[in-house]
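Each chain you see keeps its place in the complex, though not every chain is here.
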């Protein structure tokens, strides 16, 4: 039995003309039980490749039977998508106040601790999951309806999280500036890395810094840790959440998007969301890093930069990573300055403009990386 | 004996042309011992009135004798001052990444706790102060020289804090968007409020959220609290730090600036920094509020807003605070919508543009306010 696709729209904001800004919500199901999957893209307005990935996913999923249901929310931030500043999209933060669009989700560790204390040993996993989802949703709704109101980014985040909080699998599709494909995986799910077709893997701790993946897995990770401590059990809620970085921002590519979608389908197949065996993760080398070893290289001086090291390259300590032109010294030996790799590293992404001020985040790099098999 | 003014410049950043961006540093002293005073303005680039205040301060201080020394740093953020987006100055955050220019100062509570443990009962106040200033400066310098570099806002903040951290009195001059004059005072210094000529006073706790005033008083407040606990003593380091909001952004006014400077001179006179008796705080009503009662009113819908309530007005619950025009309903009874005061309040500042998206911070208001005498 094939799946059916249902479409609706949700108002997430109003613009200065007083009109509602809507996001499309596609829901796919075959009416069978199974996991709830939530996939969104473009919370950062200039990171658009995920929208093409969702297009290919919907086209493919229509031809399969689904266990459970899949909710796909492309272009989930219509405010961020539509703020132009020059030719580019000023999509990473609210242009009014600088708030990152991906930092206003809800998580309250205290609240999870309180919830955990009320779990009984006799409660089944499913009972706990159902109660905890309802509990979290109620908290999100309460937070959304404060009498003095909420900031735009947080309003948007909470509306999306009301959906994501009910899912067992959450995929948040992003892009880097000029970037390799990479994925953020919570440490407790490290063994899932081979299910994805991402060459670069960042393992992140149980720490909430505001993003959707953290807001989605921290509560469950915390809850199962607390229950395992309390009951010395093996609670595993099978809730997973990942941030996938599908290459560079400001670009959509339908062919790449097809590959990206195939890779996600392989993951969904492994999770029994779709009953197929046709998809396979790419047979690639995977390199991992702990978040604390995923380092940002800032420049100490301003100027015009050639990004010599390309995303994904393997560099040794001292190799040239970037070269800066000094326009006031073009006639002498200070005309160019070399920025070298401070240690062995793999650059994962770099700044998208040649012109930088001092203190610009030039590169993000894997250090102390390791092979994942 | 009159004071002398010394001027120097400090490079705080480099622009994309590779040129250094400098801030002027004015130092005033008469060669006598006394407090170190540090005053800066315009860390937010569009909040410029403080620069005029510093101008008037320098002009007046030249004609006085000084105890100790006064360092004045006008226009302390040449990056933020020079980012235009349309006719206005995009001065509150780094245009590249949204980082608020006033959130990257250094404070580490753990470090203060460690320092406190090494204080001996026999140490004099002055010995502790000298050691703690040197200790903090070393920490700031260490943080500034991380091998992978630092972001621009943080680099700038730390360079300024290297100076502020050596001061006994820190005044950070800001503006609100459309704003009354008001001041942030740490709770442990509440009794100092009458020394300033500010009608509205926000009392803030010993909590670091990134700003210069907090970065300046939290270490000392924490240290004296710890020492008073440990030695059941009455340690008082006489270190004070305040944020003064000198009215509205995007405006300079020389006459108002003269009044603002006279008011600061009255405070400095009370602190024995200048040996005069000619200045007096304004004889005004002062209204105070705890930070937790200083509330932000967000709008739930977008549109065009008249800010009916003016900064400083006393409103009763239910009074009209703003009125929104709905351009799609100009022919019917939904054309205008009233936003009412959710409780008794005093609006202190409001958003500077009539056009707002949902989730815009319309007003910041005093609630549960009280009279200060």
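Just so it is clear, A and B label the chains in written order, and each chain counts residues from 1 on its own.
Assume a contact is a pair of C-beta atoms (placed from the backbone, for glycine too) under 8 Å apart; a residue touches a chain by one contact, two chains touch by 3 or more.
This one's a predicted model, so the numbers in the text were calculated from it and none came from an experiment.
Every protein chain here is a copy of the same sequence, 2 of them drawn, and the whole complex in this file adds up to 4 copies.
Everything below uses one rule, namely that only the chains that are shown with their structure count from here on.
Here the CA centre of chain A is 36 Å from the CA centre of chain B. If you check the complex, the residues on chain B that touch chain A are 13-19, 79, 85, 92-94, 96-100, 147-156, 295-304, 324, 326-328, 342, 355-361.
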